[in-house]
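A single protein chain has been removed from this complex, and every other one stays in its place.
Chain nomenclature is as follows: A and B, assigned in order of appearance, with residue numbering initiated at 1 for each chain independently.
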Amino acid sequence: MRRATAGLALLAALLAVLPAFARGYALSVATLILYFAYTGQAWNVMMGFAGQLSLGHSLYVGVGAYAAGALFFHYGIGPWAGLWVAILLCVALGLLVGFLAFRFGISGVYFALLTIAFAEFTRIGFDHLDWIGGPAGMFLRVAQRDTWDLANFRGPPVMYYYAMLFLTAGAFALCSFLLKSKAGYYWLAIRENEEAAQALGINTFAWKMLAVAVSSAMTAVAGVFFAFYYNNLFPEQIFHISRSIEIILGPIIGGIGTLFGPILGAAVLTLLSDGITELLGALGWELPGIKQVFYGIVLLIVIVFLPHGIWPGLARKLRLDR
Amino acid sequence: MTWDLVANVAIAGVLTGLVYGLMALGLSVIFGVVRVVNFAHGEMMTIAMYATVALFAAWRIDPFLAVVPVAAAFFVFGYLLQARLINPFVTRPEHSQFILLLAVAIIITNALMVSFGPDARNVQVDYQLESYAIGPILFDKARLYAAGMALAASAALFAFFRFSLTGKAIRACADNYLGAKVVGLDVKRYYALTFGLGAACVAVAGCMMILLVDVTPILGPAYTLLAFVIVIVGGLGSMGGALLGGVLIGLSEALAGLFIQPSAKSMISFGLLILVLLFRPQGLLGKKA
Partner (left out) sequence: MALLEVHGVSKSFRGLRAVHEASFDIPEGSINALIGPNGAGKTTIFNMIAGVYAPDGGTIHFQGKAIHGLRPDQVCVAGIGRTFQIVKPFAGLSVLDNVVVGALLRERSARAARRISLDILEKLHLGPKRDLPASSLTLPDRKRLEVARALATRPKLLLLDEAMAGLRPTECDQMIEVFRRLNVAEGLTILLIEHVMRAVMALAQHIGVLRHGEVIARGKPEEIVRDPAVLECYLGEETEV
């Protein structure tokens, strides 16, 4: 692990000085990568650690974003107070979904479909909720953008970059701590074999609920970031199942259940998507959809040939696993 | 609001629901045997719809005739998909299977986008505008025929599994993988056959559906979700359940559109899905695991 720690320090240093070199578009791509690394890490707690496949994490992004956004929009309450409301709401929602699923013994594919159902149900519900603007969306006032106004989380793009970097680093630290603690051992045990875990005295229901709570709380924070970064929210976009899929692709491609997987996966996928756009642009193939066809093909190739994702093999090659 | 209107809407919902049911039947059969959830199911449905559009545009082939070549092509497509791509994944974890089929879905949706563009397409035949009237109740001809075709295809599939030797062998593979292997069945080949049959169901459903709605490339995910809702409500792996679920969802969508708002109709479906998952996770007609 020593080599990995050194590599991590190097990566963190590079990311910290990145804004000195990258501006505008490049910085927004970097922010996006960190956003997916962070949400991927959050999802990974539930699936990669505790083995509960959620395909509805857009629920927590959306509710978190709308909670903080609506408080700001209607009452002028700032993002820091809104953050706690968002977290509380999302944890409550997550625990509700978890309670219903785990009490009624729903797991695997059925659990995944239940999470989709809750996200879709909420999406359509929000579409008919006039208080947050319904399908027409909700728009937060965009103030001056040159100076850092941390209290209202308003500032230039570089502030959002550092906020996301801070969150991603924090999530990494939290997950690596959790993984080494009792919770981590218990989650992995539940993931590997729930019956055996229970026979070793693990209250599997309670520990799964904890995983859902941690994951939904982390995702809620991403939602608040989303609201104040993009400043416009549409149920159709934020709750859509393709948002959930974007969140989970990173960790799965990067290496599910690993700490570096979500980060690596987010970088690879975002850069891949951008790279394909550039390449096709250079070739002059600019039909709508053609980019996604290539994206799908690459995804297919990765999942067929790298069943455990990119990270485990790469770590062995670079000797980062020792 | 008059009772005639409600009855007419309800009947249209039930008839459309039978086509939904046939689509979901494909998903249910595939899951019941192969134990893989086909996350590209709705996308396959849109291919079938476009294929029907293309055949109609090129040679004026009626959708009811297009059923034959489209279903045959889909059978081969499904067989190859399972044999070449999915079979190695049957022992992999669910999230791996999910990404695999998601990739297939992304490719399909966007290949359709590249080939046909984002605009809505449809077919126009005379009988779409005609209807039979029994008193104040109207039966759209196209909808009635489509439902009839869906029932016929379902019955054929049902008979195949019940009476043919191959159908029995496939059921054996579904009941007991190891046992089927021990008695010398080529399980992987039967899996491919099953996926082919499931794809053929979708093909027939797609040929019919294009008579009722316009198609766009991005319709795929919505149909995938719709198929999930239907099979969970009816019972994943139960053939009768898929048809019943289709009818229920078709009916609830139609009535929700009438009484609440058309845009809220799938909220009712997802609400139903949540209730069924919680209180009867095996589905209305499913057997307890």
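In the analysis below, contacts are C-beta pairs under 8 Å (C-beta built on N, C-alpha and C of every residue); 3 or more make two chains touch, one makes a residue touch a chain.
Note that the structure is a prediction, hence the values are computed from the model and not measured.
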Inset, instruction - Using the whole complex, pick out the displayed chains that touch the missing one. - result: A
Inset, instruction - Kindly state which of the options A:Y186, A:F239 or A:W311 is in contact with the chain not pictured. - result: A:Y186
Legend entry - Sole contact to the chain not displayed, among A:L71, A:A197 or A:A227: A:A197
Inset, instruction - Please give every residue of subunit A in contact with the chain that is not shown. - result: 180-182, 185-186, 188-189, 191-193, 195-204, 257
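In the analysis below, only the chains that are shown with their structure count from here on.
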Inset, instruction - Between subunit A and subunit B, tell me the centre distance in angstrom, where each centre is the average of that chain's C-alpha atoms. - result: 32
Inset, instruction - Enumerate the contact residues on subunit A facing subunit B in the complex. - result: 47, 53, 55, 100, 104-106, 108-110, 112-114, 116-118, 120-121, 124-125, 127-128, 135, 241-242, 245, 248-249, 252-253, 256, 287-293, 295-297, 299-300, 303-304, 307
Inset, instruction - In the complex, go through subunit B and note every residue touching subunit A. - result: 37, 85, 88, 92, 94-96, 98-100, 102-107, 109-114, 117-118, 217, 221, 225, 228-229, 232, 261, 263-264, 266-267, 270-271, 273-274, 277-279, 281
